[in-house]
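One protein chain omitted, others in place.
So, chain A:
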Amino acid sequence: MKDFAYVSAPDVATAVRAITEPGAKFLGGGTNLVDLMRQNVERPDTVVDITRLPLDRVEELPDGRIRIGAMMRNSALAAHRLIRTRYPMLAQALLAGASGQLRNMATVGGNVLQRTRCPYFVDLAARCNKREPGSGCDAIGGFNRNAAIFGASESCVATHPSDMCVALAALDATIELESVRGVRRLPLVGFHALPGDAPQHETAIAADELITAIELPDLPVAARSRYRKVRDRASYAFALVSVAAALEVRDGVVTEARLALGGVASRPWRAHAAERALMGAPATEESFRRAADAELAGAVAQSQNAFKIELARRAVTATLRQLHLPGGAA
């Protein structure tokens, strides 16, 4: 780990001023950044501690939207009554992530900016275009069991590891960003970039911006939602494939569907094609399978992860089936 300056910010104004220093990085829960600093993957000159910022509340806005402070800890958000009742898929996604200890530390803003778990990203002796642009990608043709099946490029096949973001993508969440230049809001869907030929650019955040809040729309369909995660052991493991889904069926016909996949791309993968296939379709096993097929038609496997395509197909179908069962939600 190299030397760095440490600044503790008591308020957002101080934080966003401090981050304008070259080489400055925000420190939230530290569950990802500190590990990467130890491995010399992250080498900030200044660490701006934002854990004292008063951004740790969930508020219900007058128009029914929910505003989540970016410093909210994962475990606190998962336990919040409004989240559990109105957006169960988000509470479930949070609880499916990491371990209890990590969830107590990890913040909402940090979760959005999590770095990939691709093994070559943290191996300084390996080629990785994300860590060292232009060096190449050892995951292509290498150990890529958990690589992307959507949106990968010849430069990078890494996945985004967050569970929370998969639910946020399905919920059409908005990210609030603040800098000395002002405040802006971006939809979470599209916030994370596909690798293209510049996998080092991971999100739409600017170097001087702080995530201050996540906003959720007032979305009645989300009350009937579910997060389903397939992993190698019963807890504390990253998703091979995960599904966040919400479904509304009237008179046997799908009237609204929200669907996103995790563990499959460099972004939480909003399954627009599957949603389109579902809309207006009869709520049957066949429709669910067809919707999954519609989404997965675009999937491309790496050398070791063809199983993910089939696994994703089954996970999507089964999640929709479960949501449609009486009492199947939440």
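Quick note on the criterion: a residue touches a chain if its C-beta (ideal position, glycine included) is under 8 Å from a C-beta of that chain, and two chains touch if they have at least 3 such contacts; residues count from 1.
The rule is short, and it goes like this: contacts and distances are computed from a predicted model.
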Inset, instruction - Refer to UniProt and select, among "Hydrogenase maturation factor HypC", "Carbon-monoxide dehydrogenase large subunit", "1,2-phenylacetyl-CoA epoxidase subunit B" or "ABC transporter", the name of the complex member that is left out. - result: "Carbon-monoxide dehydrogenase large subunit"
Legend entry - Residue touching the undisplayed chain, where the options are A:188, A:230 or A:292: A:230
Legend entry - Omitted-chain contact residue, chosen from A:13, A:61 or A:124: A:124
Legend entry - Contacts of chain A with the absent chain, listed as residue ranges: 1-2, 38-40, 92, 95-96, 117, 119-120, 123-126, 142-143, 145, 226-237, 240, 306-308, 310-311, 314-315, 318, 322
